[in-house]
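Before any comments, here is the structure.
One chain of protein is taken out of this complex; the other chains stay put.
Here the chain labels run A and B in written order, and each chain numbers its own residues starting at 1.
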Amino acid sequence: MVTYIVRRLLMGILVIFLMSLIVFFSVRLLPGDPVLIFVAQQQTGAQVTQEQLEKLRVEYGLDKPVPIQYLNWAKGVITGDLGKSIMYRDDVGQLLRDRFPVTLYLGLVSVAISTIFGIVFGLLAAIRRGTWIDSVVTFLSYIGLTIPVFLLGILLIYVFGLKLRWLPIAGYTAPWDNYWLSVKQSIMPIICLAVAPLAMTARQMRSSVLEVNNMDYVRTAWSKGLKEKVVVFRHVLKNSLLPVVTMLGISVGLIFGGSVIIENLFAIPGVGRLLVGAVFGQDYVVIQGGTLVIATIIVIVNLIVDISYGWLDPRIRYE
Amino acid sequence: MCEAGPRGRMLEVEDLYTEFKIDQGIVHAVNGISYAVDEREIVGMVGESGCGKTVSQLSVMQLIRRPGRIAGGKVWFEGVNLLEYRPNSPEMRAIRGGKISMIFQEPMTSLNPTLTIGRQITESLELHLGMNKKEARARAIELLDQVGIPSAASRLDDYPHQFSGGMRQRVMIAIGVACEPKMVIADEPTTALDCTTQAQLLELMLATIDRCQGALVLVTHNLGVVARYAQRLYIMYAGKIVEEGRCRDIFYRPSHPYTIGLLNSVPRLDEAKGKRLVPIWGTPPNLIDPPARCAFYPRCPERTERCRVEPWPELKPVEGEGHLVRCYMREGGRGA
Partner (left out) sequence: MSDVSEQVFVDQSGPDQVPYGRPLDAEVARPVSEWRRFLRIFFQRKLVVFGVAVLVVLVVVAIFAPWIATHDPYRNDMSKALRSPSSEHWLGTDSLGRDTFSRLVYGARTALIVGFGTVAVASVVGMILGLLAGFLGGWVNAIIMRVMDALMGFPMLVLALLLAAVLGAGIHNVIIALSIATLPAYTRLMCGETLSVKENEYIMAQRAMGAKSLRTMVKHILPNAFQPTLVLVTSMLGNVILAEAGLSFLGIGIKPPGVAWGSMTADGYRFLEAHPQLSFAPALCIMVVVFAFNMVGDGLRDALDPKLRGVL
């Protein structure tokens, strides 16, 4: 088990390293000179001399060869220094520290909702296969995987925000500042974020329960005269959760992807909105910092998934 | 003595039909079979793969799942027709695992990989015998000891993948006899194991069942296995019983052409050396909407025009006590 965890851990570190390479070098291909863009954004009107440009280049370390730039950046990242934003003239680490709690709060609630309800609905559909419950769950999971997250957002805004006027259509308040307002503001974004992973989890759970149901050991369990509840919860559930747990990493990915759109739609000051803003402002420091942190979180989630897999499946535990 | 069925036997299966609805049509897996098992009796149920022998046993336990269903018949067990109970009713569940238990053929896949074997034994004990955790554990150790698992106490908390195939089948046997059932159904219990383990495990299983005074239905395609142990045999073909009788009658006076074919295709110790083994030609029949005539007709060396045009014959008595055969060629005494 220990070697299993260590192997996964090393693999995770390798993948993060490769991801940082992808992020860093693709950003270096950005069209245009970041310094010129930066100067243009200052809109001071004053003529900028070549000397000042050079000075800025040195300040941002852009005068050095690209591999050196990567090493400097990587050194910074490891020590927690993600560089200085060009657009906001602020520390990127600080920017992310401000924005991440928002995204993480909405994301965690969505992951919890989608995983729990996905497992419950998938299990229900499978053990009541062929009934109306199964048809409804199957159809809704198709819809959930198909509906563009912004269509769902706009639909909710139109119905509950504009027509019924029950919920505010934009904004974000931390739950510890104003709990009631926070709940009202985050209902719609959380629904939007949770729908796709929920549908996916339900679908995976359904097919995985159906598969386990056909296993010989489930027949053995029935042949012992156990109640259906016992067969399902003791014999089917744990075994069919294995492939579903694997989906957790994908769920988190879907939610990060969705938050890029949802945070823009609902004007929520999270990482997704920061990233889109940075793309428009060609603020490469923010882009590479933000994507790297998101990628790292996903790698960590997958690592946790792998380890919990070992806990769920004794065959891996004793390997 | 317990109450018995209409004809005074412990288990009486009457005209049982089980079918599976699939895309291509309806598979008549069990096509009207009747058989009986007495207390402490060992009965063999023999036939090729796919002849419906496993399905008939699952039907007795009401373990048939969609798309299959029991289409008709009665299963009298200790005077009650089990098919009147709903499959998951408390009455049926009390029988299942409590009075009739089943040992399945694949020891590698028949145990739950995520539960300790101890748990998989104790859950039956707790359910049917009302034991508490401690008692059940003690009994489970005793059972594992009986089936010959070394240092049983320390292996109770191991998982199935830590056992070899033979050891797992021992665990299956322990589960099967845990609640001292009146009847154990063993479905090809040794097929997946290698030859040396097979014999050993069969002896073990018989001894264990004997100890708890149960009856045994031994489902197998292997005539050699049943020849040694069973008192009576049922030969199944295409969802029907084609021949039944005492083991020695069937061995020394096989009557149905299929039974003769089966016996000619296995080596026997009581015959002269150098005798060739003769296979049965062709493949088992397709059970999807089969013609009404004898299903063995296409493969039968003794077939006549009558076999082709008339429906399945009835089971008719031939020489030997309770020896019945379903063949036109044997009507009016034993044929060629």
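Heads up, the rule we're going with is that contacts are C-beta pairs under 8 Å (C-beta built on N, C-alpha and C of every residue); 3 or more make two chains touch, one makes a residue touch a chain.
From a predicted model like this one, the values you see are computed outputs, not experimental measurements.
Remark: the omitted chain is touched by one listed residue; of A:M215, A:V232 or A:V299 this is A:V299. Interface note: of A:Q52, A:Q94, A:T131 or A:T146, the residue touching the hidden chain in the full complex is A:T146. Annotation: of B:R119, B:R139, B:R155 or B:H221, B:H221 touches the absent chain (contact as defined above).
Shown as candidates are B:I95, B:L262 or B:V318; the residue that touches the absent chain is B:L262.
Counting the whole complex, the residues of chain A in touch with the unshown chain are 14-15, 18-19, 21-23, 26-27, 29-31, 142-143, 145-151, 154-155, 157-158, 162, 203-204, 207-208, 211, 243, 252-254, 256-258, 260-261, 264-265, 275-276, 278-280, 282, 287, 291, 294-295, 298-299, 302.
Going forward, only the chains that are shown with their structure count from here on.
Put simply, the C-alpha centre of chain A and that of chain B have 54 angstrom between them. Chain B makes touch with chain A in their complex at residues 61, 63, 66, 88, 92-98, 101-102, 104, 106, 109-115, 120, 123-124, 127-128, 159, 161-162, 172, 175. The touching residues of chain A, counted against chain B in their complex, run 129-130, 215-217, 219-228, 230, 234-235, 238-239, 312-315, 318.
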